[in-house]
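As you look at this complex, bear in mind that one protein chain is not there, while each of the others sits in place.
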Amino acid sequence: MTNLIEYAAASDEVRAVYDDIRTTRQTEYINNFWKALANHPPTLRRTWETLKEVMGGEGDIDPLTRELIYIAVSVTNGCEYCIASHTAAARAKGLTEKVRGELLAIVATANSTNRLANGYQVPIDEQFR
Amino acid sequence: MTNLIEYAAASDEVRAVYDDIRTTRQTEYINNFWKALANHPPTLRRTWETLKEVMGGEGDIDPLTRELIYIAVSVTNGCEYCIASHTAAARAKGLTEKVRGELLAIVATANSTNRLANGYQVPIDEQFR
Amino acid sequence: MTNLIEYAAASDEVRAVYDDIRTTRQTEYINNFWKALANHPPTLRRTWETLKEVMGGEGDIDPLTRELIYIAVSVTNGCEYCIASHTAAARAKGLTEKVRGELLAIVATANSTNRLANGYQVPIDEQFR
Amino acid sequence: MTNLIEYAAASDEVRAVYDDIRTTRQTEYINNFWKALANHPPTLRRTWETLKEVMGGEGDIDPLTRELIYIAVSVTNGCEYCIASHTAAARAKGLTEKVRGELLAIVATANSTNRLANGYQVPIDEQFR
Amino acid sequence: MTNLIEYAAASDEVRAVYDDIRTTRQTEYINNFWKALANHPPTLRRTWETLKEVMGGEGDIDPLTRELIYIAVSVTNGCEYCIASHTAAARAKGLTEKVRGELLAIVATANSTNRLANGYQVPIDEQFR
Partner (left out) sequence: MTNLIEYAAASDEVRAVYDDIRTTRQTEYINNFWKALANHPPTLRRTWETLKEVMGGEGDIDPLTRELIYIAVSVTNGCEYCIASHTAAARAKGLTEKVRGELLAIVATANSTNRLANGYQVPIDEQFR
């Protein structure tokens, strides 16, 4: 239902983003996510710029930890594509099977305690405000 | 609607958990979450044991990063109590305002790209499988 | 931000629903949810008719179990109003503190295992299809 | 796991709904969603009646905009079937690739800012109450 | 992307859990969920212990009702694996097509009213607090 736009068929505006993805990531491969977003060039541009800055720019959180946070969100939302692509990205940045297990254990636990807090309608402690 | 069970009114089973929380966390303070869970002692015991192991036990992910992952889930789920209590916990473990900002930027970005992947029904790239 | 429409100020269309709620529930009290929905009478009517049939009509699932299922959804979605009002409704139908604890333990566990299944991208077993 | 009930095998109660769907939509095609719901005829009837009224009845919101709102919800929930079927429905009502891109950009942005509001625990401004 | 760990290739720690699953469920079959969790033995052990206790242990909620609650959560979260596996489990415990229909009708209704309560920002009635 969604046309994936290849480099050869892309407009100059789209190609400029594809070129920047290639340069930044040092790979020829453009993954399907970007080829889908290319159907609406302003969304492609904005999303890439934000992702490049947030996931790859200067910051106190190291690159692997950023991926762990990203995966935690994607697992909670059940976004299959995002889990698959960012688990691959995290592995390229050093994710071991053990750390993956620890990550998912934290995500599972938080999803569980979130509901206990909701279900028991726990009032926020004064000192946490 | 939920009775918060204080130490003085707690059964021996509940007190044993409260004592372990105090010892483990080295504080007299028992927060409302545990006082609410005490209404069902098996849930109190299981939840504490899991949380203690997952958030505080041996592992390759450091304590502050565990809190960042926990907050990422809680923010995505919109659990007010959990955001408030774990932001406080993270601050006690060294969370700065800058790192908090970076964390929330990643969480916001992932929630955004999760929906773009959904909306465009992006097929998973062969190499991510 | 939302005007709560009282019986005295309601149109005949809205009053007819309020009257049916009162007769069906055998109470004079109309709760805020319905007073808010009365701002759009077709939504008030449709929602009441569906709820009356689904939660109160003929069926193989008993009334208290229906409330447990309803609460499980509301806790997962984090809908404060719905958790509060249906926990009260369930209590009126016999919900004990022990059953509430068991319910929330199941809800917490399911929210946890849902994410482990997502995170590990577990393929569905042939026999479950 | 779910039996899809074809017209030939359907009860009179189910056929009456199928007939109404065909008449209303002016097509012979009954999509899988309705064939699945036919396993529980009261749910089939109620869901069709509500959908017919809400998506196709009198109202100030035009038909294409209703589909945009429907897709926004389905994308946020990650419901694959709903995204696929309503994107097709929207195209039949005039959805262009450009509008689809704008829609998904709004959905992505809202999902992002929703989490920033949660994460920073922003208090509601007096004037928005 | 996730290695499924078979009994023959499993460590003693993992085999002990597999053995307990087999004994408790009185079947040789270990489903994929556990084979995926075996990649992180502590998560396998904790998850099995919790699930065994919450879904199979002593309690006032009968086994089929526990599955209905579990399915309600999984449907709300859109977890495909969990819906498929627990619908199968519920069938083995007596779930009929009629009860499944009633369950999904309640889940659908609650998801609908949860959003009406959110959207109209309905204030909680004093008596529900």
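A, B, C, D and E label the chains in the order they appear, each numbered from 1.
The rule is short, and it goes like this: a residue touches a chain if its C-beta (ideal position, glycine included) is under 8 Å from a C-beta of that chain, and two chains touch if they have at least 3 such contacts.
Note that the structure is a prediction, hence the values are computed from the model and not measured.
Participant: May I ask you to name the displayed chains that the omitted chain touches in the full complex?
Facilitator: Missing chain, whole complex, touching shown chains: A, B, C, D, E.
Participant: Against the chain that's been left off, what residues of chain D make contact? List them.
Facilitator: Missing-chain contacts on chain D: residues 1-2, 4, 29, 31-33, 36-37, 39, 43, 47, 50-51, 54-55, 59-61, 65-66, 68-70, 72-74, 76-77, 79-82, 84-85, 87-88, 96, 98-99, 102-103, 105-107, 109-114, 116-118, 120-125, 127-129.
Participant: Identify the residues of chain A touching the omitted chain, counting contacts across the whole complex.
Facilitator: Residues in contact with the chain left out: 1, 42, 46, 50, 53-54, 128-129.
Participant: Since one chain isn't shown, list which residues of chain C touch it in the complete complex.
Facilitator: Contact residues on chain C toward the absent chain are 1, 39-40, 42-43, 46-47, 77-79.
Rule of thumb we're sticking to: only the chains that are shown with their structure count from here on.
Participant: Determine the set of chains touching chain B that also touch chain D.
Facilitator: A, C, E
Participant: Scan A-C, A-E or A-B for the interface that duplicates B-D, counting it as a duplicate when over half of the contact pairs agree by residue number.
Facilitator: Within A-C, A-E or A-B, the interface duplicating B-D belongs to A-C.
Participant: Using the stated contact rule, I'd like to know whether A-C or A-D comes out ahead in C-beta pair count.
Facilitator: Greater number of contacting C-beta pairs: A-C.
Participant: Return the residues of chain C touching two or more other chains; collapse runs of consecutive numbers into ranges.
Facilitator: Residues 1, 50, 54, 76, 78, 80, 84, 87-88, 98, 102-105, 107-109, 111-114, 116, 118, 120-121, 128-129 of chain C each touch two or more of the other chains.
Participant: Taking chains as nodes and touches as edges, what kind of graph is this: line, ring, star, complete or other?
Facilitator: Shape = complete; every chain linked to every other.
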